[in-house]
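A single protein chain has been omitted; all remaining protein chains appear in their positions.
Take a look at chain A:
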Amino acid sequence: MKFIFADSLDYVDPAFDFIADRSPAERQPYWDDAYPHEILGYAPYDGVLVSRGIIGDHRVKGKYTSSQARRFHLVGARKFLRLDKPQFKDLDIFGDCGAFTYVQEERPPYSATEMAEFYDECGFTHGASVDHIIFDFDPAATGMAGGSDDAKARFDITLENADAFRREALAMDASFKPLGVVQGWSPASMAEAARRLVAMGYDYLALGGMVPLKSPEIKLCLEAIRDVIPSSTRLHILGFAKADDIDGFHGFDIASFDTTSPLIRAFKDAKQNYYLPGDGLALRYFTSIRIPQAIENPKLQRTVKKGIFRAEDLVAMESAALSALRAYDAGGADIDDVLQAILIYSAALVEEKSYAECRDSILLARLAVRYRETLMEKPWKQCGCPICATVGVEVIIFRGSNRNKRRGIHNLAIYHEHIERLDLKRAVHRPYDLSRSLCATKR
């Protein structure tokens, strides 16, 4: 089972100075920054997926700047992602249209020909056909029953595009592997789409529209699809948001899936921000400590504009929290004192009040419980990955992209190992076993 990381310019600045809290003045974004496979020194994934929608163009607003987009088109995916080194040559580069970026449109903005040319010119190893997301999932609908007119129109568009896309790829003798995308409004309609894609000649299918579905619903779809396609047909799950449940998907013979979830969770999840291997085949999660930049955080800035806090006072609370945490990490502070310093600042952030006014708040109390666990366990000391080994306690601080994305990249490393441990077909490879078992004995 291949874990493909869905990239969206997820890089960090290796020269970032955590104490001064800044990049060198001469830093040039992208050029001086490091992708996960660069900062770690190895790839924490089996491949990378780049969505056309993330790159963007005049029709779809992407995440790339226009000059980055232009460079991507000119030099191709592998060179742009800096995977053009011998040690990364076996990494796959998947492409899809990023159907979420044009869900509102009646038709996808890209033609099958255009996408095939794009994948071919930019050196993708795998390219997904041009799909159109279908909403209103109905797990109970049987056969081709159910489905709104819009859903049926999108179903047809997706299949017509898949047919044209495959012919186009064959005609141009494309160097990428075409994947036919499955879209449907129910397990049965998805199975029908999969059956037709196989009839067209596809032997690698990608399941689209999985992002809003819960794990049991995804399993229903997989079951229905597996029932009607040959066992040799490979399956990919596009945008697999439930990546942490992957061990429950073993029976479906998934060849690959892409997700960005371990990275995103580092700064989008309320609680589960930092991953460690847990008991058996599970993962264990920790809450990161939120200490945002006082003069950059929009919420704190609002309190200043409204006259609730003075910026100078927020800056003082922020720096007290940071130094307390660092002192604690160095063994020079008591856990209650650190927690106190952090909560004083958190009060401004979560309650927009001074700590004295809201020390009994439920939100703060909940935060305190989770922070205490993180502080007690010091998970950053239990990981030997190049990020934790280099930046230590900074990785657990929820603050700015350089800490947050480093934590996300650490999560990718832990997650990749997790997949490899689950994947019994592959050799077991656990680079950090030693440091982990050392910590386990200490505990």
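Assorted remarks:
The working rule: a residue touches a chain if its C-beta (ideal position, glycine included) is under 8 Å from a C-beta of that chain, and two chains touch if they have at least 3 such contacts; residues count from 1.
To be clear about the criterion, contacts and distances are computed from a predicted model.
Per the UniProt record, the chain missing from the shown structure is "DGQHR domain-containing protein", taken from the list "DGQHR domain-containing protein", "ATP-binding protein", "Tryptophan synthase alpha chain" or "Multiple sugar transport system permease protein". Within the set A:Q28, A:T142, A:S175 or A:S323, the residue that contacts the chain not displayed is A:Q28. The omitted chain makes contact with just one of the residues A:Q301, A:S354 or A:S401: A:Q301. For chain A, the residues touching the absent chain in the complete assembly are 22, 25-28, 30, 57-58, 66-68, 70-71, 73-75, 117, 121, 293, 295-296, 301, 304-307, 310-312.
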